[in-house]
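A single protein chain has been omitted from the complex, and every remaining protein chain is retained in its original position.
Lettered A, B and C in written order, each chain numbered from 1.
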Amino acid sequence: MFSYSTKVRVRYSETDRMGYAYNGNYISYYEVARTEALRSIGLTYSRLEDEGILLPILENWSKYLAPAYYDDLIEIRVFVKKIPGVKFEFEYEFYNDQKELIHVGKTILVFVDKETRKPTKPPKYLIDKLKEFFD
Amino acid sequence: MFSYSTKVRVRYSETDRMGYAYNGNYISYYEVARTEALRSIGLTYSRLEDEGILLPILENWSKYLAPAYYDDLIEIRVFVKKIPGVKFEFEYEFYNDQKELIHVGKTILVFVDKETRKPTKPPKYLIDKLKEFFD
Amino acid sequence: MFSYSTKVRVRYSETDRMGYAYNGNYISYYEVARTEALRSIGLTYSRLEDEGILLPILENWSKYLAPAYYDDLIEIRVFVKKIPGVKFEFEYEFYNDQKELIHVGKTILVFVDKETRKPTKPPKYLIDKLKEFFD
Partner (left out) sequence: MFSYSTKVRVRYSETDRMGYAYNGNYISYYEVARTEALRSIGLTYSRLEDEGILLPILENWSKYLAPAYYDDLIEIRVFVKKIPGVKFEFEYEFYNDQKELIHVGKTILVFVDKETRKPTKPPKYLIDKLKEFFD
């Protein structure tokens, strides 16, 4: 399993009139967590796109256990539990400053050829790098 | 069952560099669909909040079958298939201009007392109004 | 002068914890106003981009006279006071339900060639169409 921990601070722009981080923003927090997790092992979305591979989201699932508030520094733990095939799955756990689990989520992305917009296999270097965390 | 159809046009601000409506924005499209569905039968979030009831999201699930693009006028069909208790469930289907189903989703919200921030029952007038669509 | 009036309803996702429509969202409201103003006379951004012309923003100015609140239906009046050259200027006035002027703004966009990313002249049909409103 590959896992990584990153932090995001809730921006004022991301709050809503309940004073909570608006739900839609969690999708972009997921993205930050995935991006930083991959960057930590030398992989970037930018490189993938430069190589002609897009990675759109197929499915998202989110469960909000407790709110995140303005200026909270949220720890996001992200997990890759399976070597990706055409699909690439990420799971998330969000913790607030009091180390409470406030959110869990899951995303399934698909490797897509930029030209044909059809599903495609991930590049070998990406699989090889991830395999180092599995055995 | 209560159902309603509304339309949202994809804004430039909502696109991403793939040229797709960014996934996180679907959560706010859901919100527009719910809001307009409830408004169509005389119910508003604003009134609920004025009455001391919040309606935060507990759970969201989204499946992206095909992209929505800039300036697309998306039809959102929203469904309430159960009379709400403490939880209020909505399902969505998104159709593009070619009447293709491009997205399905589901949200579970919870009625919460604004003061105690504890789950609470929905107001009677809301239940009564929704009951008109079930039998 | 060319002017047009359109309406946007403030989404929950667009509010912040003051209960106001967050300032950054006004930029996307401007975009909606421009888009609908141009559409009303048969001009679309999409067509421009298909023709190889981008229209990025060079400059924005915004003055917030009074807040817009959740679920407010804001009337946006948009004005083109000059035939565009390389630059295309729009001015905005926002009115709330009580017909109060709550916001004024101005945007300067630039016609840019998609390939060279250099400033370019607007297409003739766009100028011709706008000229009908000036004399």
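We take it that contacts are C-beta pairs under 8 Å (C-beta built on N, C-alpha and C of every residue); 3 or more make two chains touch, one makes a residue touch a chain.
Small disclaimer: the values here were computed from a predicted structure and weren't measured.
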Interface partners of the hidden chain - shown chains only, full complex considered: A, B, C
Of A:Glu31, A:Glu59 or A:Glu93, the one touching the omitted chain in the full complex: A:Glu31
Absent chain, residues of chain C that touch it: 17-18, 20, 22-28, 49, 54, 56-64, 67
Residues belonging to chain A that touch the chain removed from view: 11-14, 27-28, 31-32, 35, 44-46, 70-71
Missing-partner contacts on chain B, residue numbers: 12-13, 15-19, 22, 24, 70
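In this section, only the chains that are shown with their structure count from here on.
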Per-chain Cα centre nearest the global Cα centre, belonging to chain: B
Most distant chain from chain B by Cα centroid: C
Between chain B and chain A, distance of the C-alpha-averaged centres to the nearest whole Å: 24
Shared interface positions of chain C, touching two or more other chains: 12-13, 70
